[in-house]
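For reference, the structure is listed below as structure tokens.
A single protein chain has been omitted from the complex, and every remaining protein chain is retained in its original position.
Naming follows writing order (A and B), and every chain is counted from residue 1.
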Amino acid sequence: MAQVFDVITTAAILYAVAAGLLIVFGVMKIINFAHGGFLTVGGYSALLVTQLGLNPWWSPAFAFAIGFLCGMIIERLVVRPLYARPLDAILATWGLGIILGQLITLAFGREVQFVRSPVSGAIDLLGASYSQYRLILVIAAVAVALALGLLLNGTRLGLQTRAVIMNESLARGLGINSGLVRLLTFSLGSALASLAGALITPLSSVDPNMGVPWLVNAFMLVLVSGVSQLSLGLACLVLGGAQVLVSTYANPVLGGLTIVVLAAVLLRLRPQGFARE
Amino acid sequence: MNAAALDVLQLRSGYGEAVIVRDVALSIRPGEIFVLLGKNGMGKSTLLKTVMGFVPQMNGRVRAFGEDVSGLPPHRIARKAIAYTPQEQALFQDLSVRDNLRLALADERSFAPGLERVSGYFPFIQERLKQRAGTLSGGEQKMLLVARALMARPRLMLVDEITEGLQPSVIERLTAVFKAERDGSDTAMLLVEQHVQFALAVADRYAVLKLGEIVDQGAMKEPGAQSRIAGHLAV
Partner (left out) sequence: MSSLPAPDVSAVPADTMRGRSDLRRLLILAIAALLLITIGPAVLPTYLINNLIRAFLYASVALTVDVLWGYTGILTFGQSAFFGIGAYAAGLIFTHAGFSPANAALALAAGIAVSALVAVLVGWLAFYHGASPLYASVVTLVLPIVVAQILYSGGNFTGSSSGLSGFDSFDVSLEAWFRIAGTYLVLLTAVAWLFVRSDAGRVLVAIRENEPRCEYLGLNVSRIKILLLTACAVIAAIAGYAFASVQMVVAPEYAGFVFGTELVIWVALGGRGTLIGPVVGTLLIDVSTAYLSGNLPFVWKLIVGLAFVVVIVALPQGLAPLVMRMFRGGPKLPAGETLSLQPASEEPLAVLAAAGRHAIAVAGVRKHFGSLQVLEGIDFQADHGELLSLVGPNGAGKTTLMRCIGDGAERSAGTIQVNDADIDRKPPYECVALGVGRKFQNANTFETLTVAESLRIARTRLRKPSLWARAASLELPDAALRVIQATGLDQKAAVQVRHLPHGQKQALELAMVLALEPSVLLLDEPTAGLTKAERTLIGQILVELTAQHRLCILLVEHDLDFVREISSRVIVLHQGRIVLDGTVAEVVESELVRTIYAGGPGMGAAQR
């Protein structure tokens, strides 16, 4: 039973981390390699909240805001000029990730630090004892998914964003400012990454390179999901579940490889991944 | 003297170094239906795309309602009450009819009055609002395209080969709709076509494009216009 919880929480965490990357990929057709950097920014935003002695429940909102701001600046300065060069955009965002990491190291030092968790302790659920915070994470991930879905499907901006994803040229011909949509999408994606970073740090710790392993898993998940939130959820469950199984029954280090290897092989056999067609 | 709805002056454009549109000049007045005729590959679509800002101009100017729009990005031009209907991939196939219509508007408040207007022309739209646009029949999709173009009360419509593959009855309906819009709202229209009969029925003025150049133009009512057009478009 604890296994099932493990899979669910792993999938939830993966989803929270990858959701921002998914919308950026859908709208802008590039993989934002700075995503890991934003994750780290989020973690350190949470650290700042702890250091300032504020209520840790503020961390997610704080992280979201900072991520959004950074995203806007980066989209204008770095991503926009590279609109026609997608591989170069990937490289530039990777460089940005490095810059973010170094700036954080300069500001906070490179040691591992700890963030105060808003709740602690475990509760008993269906016969197994489970960490309260992890369960809250699941709820948070679901909330993010719902909010994102509501934004994309229930608002006018969301409709315009979906139009840009489907056919940018047609959208522009209808009067939609796709440049603005890109800016907002990238900022939102960065904000979500930052939010995820703040959410996951109470589980372990913060250090300037915390985002990197998440980045690789996240973008493999996104590649395998096409542009669908549902596919992403499915991919997180299936591949996340595989990771849990391999880590438990084989080798935890190899478990870390599961998502990455399985996704690469899956894409070779079925380039659309989990997406419908 | 009212400004022309569309003024194209010595327009030259193309892809890379290939010149497709060669020094085209034409003028469309408000409340006028202008048909641009020509066989495949003659540059008609490219001309529309250049006016709309999708293809960069190599030379010349484009003015809409007295305002120079050369070099503006497509979405800015669209927001000047200019509706563009491309020939291919013109609908969001996976979105509903309602969403396709909404996307043509700048804000949600215009949706209800706009829908009422276009349902007057195409009653079937009211019943199919929730249906995915890709599941409509070919004729219905084209009518939806025209409806979408009309939603935002455009002053100028640029329409690329709307009659392609359509049944005669649908073509007749479109002819009536275009004329009603022209008469009722003074809408100017630039229709790109290969369908000669339709052009004859709906146009006030015409021009023939051949290898990127205008080789003939005039009023449809002129004697001899019909036979000249038929000659240009003969197989």
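Brief remarks on what is shown
FYI, a contact is a pair of C-beta atoms (placed from the backbone, for glycine too) under 8 Å apart; a residue touches a chain by one contact, two chains touch by 3 or more.
Computed from a predicted structure; not experimentally measured.
Of the candidate positions A:G95, A:P118, A:G158 or A:G179, contact with the unshown chain belongs to A:G95.
Taking the complete complex into account, B:L233 is the one of B:M58, B:A180 or B:L233 that touches the chain left out.
Of the candidate positions B:Q10, B:N59, B:Q126 or B:Q197, contact with the unshown chain belongs to B:Q197. As for the chain not pictured, it touches chain B at residues 14-20, 39-42, 87, 137-139, 161, 163-168, 170, 194-198, 211, 233-235.
Seen across the whole complex, the unshown chain contacts chain A at 31, 77-78, 81-82, 85-88, 90-92, 94-96, 98-99, 102-103, 105-106, 110, 216, 219-220, 223, 251, 253-254, 256-257, 260-261, 264-265, 267-268, 271, 277.
Definition applied: only the chains that are shown with their structure count from here on.
Taking each chain's centre as the mean of its C-alpha atoms, chain A lies 43 Å from chain B.
Partner chain A is touched in their complex by these residues of chain B: 52, 54, 73-75, 78-79, 84, 86, 89-90, 92, 94-95, 99, 102-104, 106, 108.
Put simply, chain A touches chain B in their complex at residues 156, 159-160, 162-163, 166-167, 169-178.
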